[in-house]
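Let me begin by presenting the structure, written as structure tokens, before commenting on it.
Apart from one protein chain that is not included, each protein chain of the complex appears where it belongs.
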Amino acid sequence: MEPVCLVIGAGAGIGGNVGRRFAREGYHAVLCRRSDQEGLDRLVSVIEEDGNSASGFLLNAVTENSIEERVAAIEADIGPIEVAIYNLGAQIGNRALANTSYKAFELGWRMGTFGLFRLASSVCPLMAERGKGAILVTSATAAMRGNAGQHSHAAAMAGRRMLCQSLNAEFSAKGIHIAHIVVDGAVDAPDTLGKMLGPERYRQLREARGMEHDGLLLPEKIADTYYHLAQQHRSAWTFEIDLRSFSDQPWWNHAIDLGDLG
Amino acid sequence: MEPVCLVIGAGAGIGGNVGRRFAREGYHAVLCRRSDQEGLDRLVSVIEEDGNSASGFLLNAVTENSIEERVAAIEADIGPIEVAIYNLGAQIGNRALANTSYKAFELGWRMGTFGLFRLASSVCPLMAERGKGAILVTSATAAMRGNAGQHSHAAAMAGRRMLCQSLNAEFSAKGIHIAHIVVDGAVDAPDTLGKMLGPERYRQLREARGMEHDGLLLPEKIADTYYHLAQQHRSAWTFEIDLRSFSDQPWWNHAIDLGDLG
Amino acid sequence: MEPVCLVIGAGAGIGGNVGRRFAREGYHAVLCRRSDQEGLDRLVSVIEEDGNSASGFLLNAVTENSIEERVAAIEADIGPIEVAIYNLGAQIGNRALANTSYKAFELGWRMGTFGLFRLASSVCPLMAERGKGAILVTSATAAMRGNAGQHSHAAAMAGRRMLCQSLNAEFSAKGIHIAHIVVDGAVDAPDTLGKMLGPERYRQLREARGMEHDGLLLPEKIADTYYHLAQQHRSAWTFEIDLRSFSDQPWWNHAIDLGDLG
Partner (left out) sequence: MEPVCLVIGAGAGIGGNVGRRFAREGYHAVLCRRSDQEGLDRLVSVIEEDGNSASGFLLNAVTENSIEERVAAIEADIGPIEVAIYNLGAQIGNRALANTSYKAFELGWRMGTFGLFRLASSVCPLMAERGKGAILVTSATAAMRGNAGQHSHAAAMAGRRMLCQSLNAEFSAKGIHIAHIVVDGAVDAPDTLGKMLGPERYRQLREARGMEHDGLLLPEKIADTYYHLAQQHRSAWTFEIDLRSFSDQPWWNHAIDLGDLG
């Protein structure tokens, strides 16, 4: 039975690329995303065309029991989850307080913080019993500082970060590697950045900063670091790491959050 | 009409003492707490016996519309809220992940993060229109680092901190002073520390560390700093400040969270 | 014998104003600055015209034994140093690495870090023996993050901050209150900002942002917070606090260091 790499939030950006990378290294990738069955099938096909193995499931992470039941079904039907990637964004764009509804604020928390708590509650007992596992958590600039218009996003991502620290404090000595990965910039991802900007602005941004200047984070390169983290020897584990394009400034030197999306 | 100092979370610790301090300086203190009408009445009486002015209301901060309606009623019936103190704790003691229910995690967020969002959504438009106001937010060690057993508390308090940063980014230039106050140690407060430890252990702790050695934070001394923050000239505002007993180490030098409660 | 408030770095900005504030509260202010006897005499006169008491000394803080001998002489001739303010800046403006000489980098450390170490080595034994004292350290944005052109300044101020944390870890329980004060913006100070910008740009900046908009930190308002810190009860001491104008963004939301000078 192949070890499983579960990806919650597997679009065409970080999530899909990380799944493909782990599949290439011998994991069975289980890709979960909220919608777009066609896009999901395409990701699975790409991995299978590589000669590797994957499954795809639509999963609404804010629905009750969705994560819990998926974890149980994977463990029963596919194999032990060795690596779980939590890659759900909670960015809703810049919104003044007056335009941030209670509902939006709560949804930010459900996707940004609570979903990870539910995933951890589901997989940590299994991993701890096996004495082995990794939970790699995609995070964002907003986990490190609040900013204008980021009321919902920053609160949710900061909760995510401190939850990761608390999980690490309880579970690292039990063999579970928790890593909090601060993606500090815009990712070249059509499902998130593309949708946020719209096709025309996305095309312009890619032309201005894309392949040539590497101004965007390329998700297939990000995936290399995720894989490295999962392979670190337990005598030298990383809890926190940041990632950004060489041509960008880190968050402590720039003022505007371009949209830190996976 | 006196300016109002609204305290959400007015027990016999930080909240009550801060209310009394502001009342002594000419504010009308509006004290709100979840339960214990008798204790609330006692706090109001103490302030009135000082020759100052206060009101008290029972308020369950997790109930829908409770904060919103209280803010509206104060503005209509008593006067403009110049200072709002958000002093609700969200500590539930140290609990392993397996013992942290979804409900407890959500309640932590409702008290630790969402309640402040609701308060800010209610008072910021009023303060911004008047070009003046202060929101002083009690916070805890757990806002700065996660720790074993702090899954719920740390996620909630970190959300609180980053929400404060986001509020500050939008509202400081509009004249609203947001301050995030990191109370990094155990407060000598019968309603919180006393209840958490039980009467006997609380008595022992006070004897061991109390008045003589100042090992606990004394809430009436904390109140001096809250008042100073509210009086800072707008050319030199503080966003973040920490407070601890001289005989304690700061969080970055100690391992255990004794319980950072107000 | 009056308690002494010693100010290292007493220009017309933070240092002079803090000295005057403490003198008003009953301290004898000892003002030390590197040059400008006339300016120093003027500061002493202003305090004496208030009806309070001060002395002034020229002191080059990078000269061997200058700080050590001044401390010894004050303790012998004037009185016990209860409060020591370390207010030396180490800003040399924005300089690319190629334009930052070894000498400039070393001078930054001598003023930014080593001078405080020498002051602490001189006064901590005296204060610890008396079980009482305060060292208030002016710091800057550069203590919190490096930035382009800040090679010397950021290294020096970060050393200052961590030295403060180490001093606090050893001496707070012995009754010495160490506070690290992050002045996160431009101070309305003719001796530093005025000289850096030149008279014309300084005049323009003050007109654009000065009294009317409080865009600059006013040093006499900063002094209020220094005094508050020195008076905090030992059960509720602050180690770190930030200060900025209401109309500025904090360092984590702005990109450029305008020059954080005292």
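In this document, chain identifiers A, B and C correspond to the written order of the chains, with residue numbering beginning at 1 in each.
Following the convention adopted for this analysis, contacts are C-beta pairs under 8 Å (C-beta built on N, C-alpha and C of every residue); 3 or more make two chains touch, one makes a residue touch a chain.
Predicted model only: the values in this text are computed from it and were never measured.
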* Structure fact -> In the whole complex, of A:Thr100, A:Thr138, A:Ser152 or A:Asn168, the residue touching the missing chain would be A:Asn168
* Per the touch definition above, residue among C:Asn17, C:Ser66, C:Thr113 or C:Thr138 touching the missing chain -> C:Thr113
* Which of these touches the unseen chain: C:Met111, C:Leu136 or C:Ala155? -> C:Ala155
* List the residues of chain B that touch the chain left out of this view. => 144-145, 147-148, 249, 251-255
* Structure fact -> Missing-chain contacts on chain C, rising order, are 96-98, 100, 102, 105-106, 109, 113-114, 117-118, 120-121, 124-125, 142-143, 145-151, 154-171
* Touching the missing chain, which residues of chain A? -> 165, 168-169, 172-173, 175, 177, 188, 214, 216-218, 221-222, 224-225, 228, 232-247, 249-250, 252-253
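Criterion: only the chains that are shown with their structure count from here on.
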* With chain centres defined as C-alpha means, what is the inter-centre distance between chain B and chain C in Å? -> 31
* Structure fact -> Multi-chain touching residues of chain C, meaning two or more other chains, are 249, 252-253
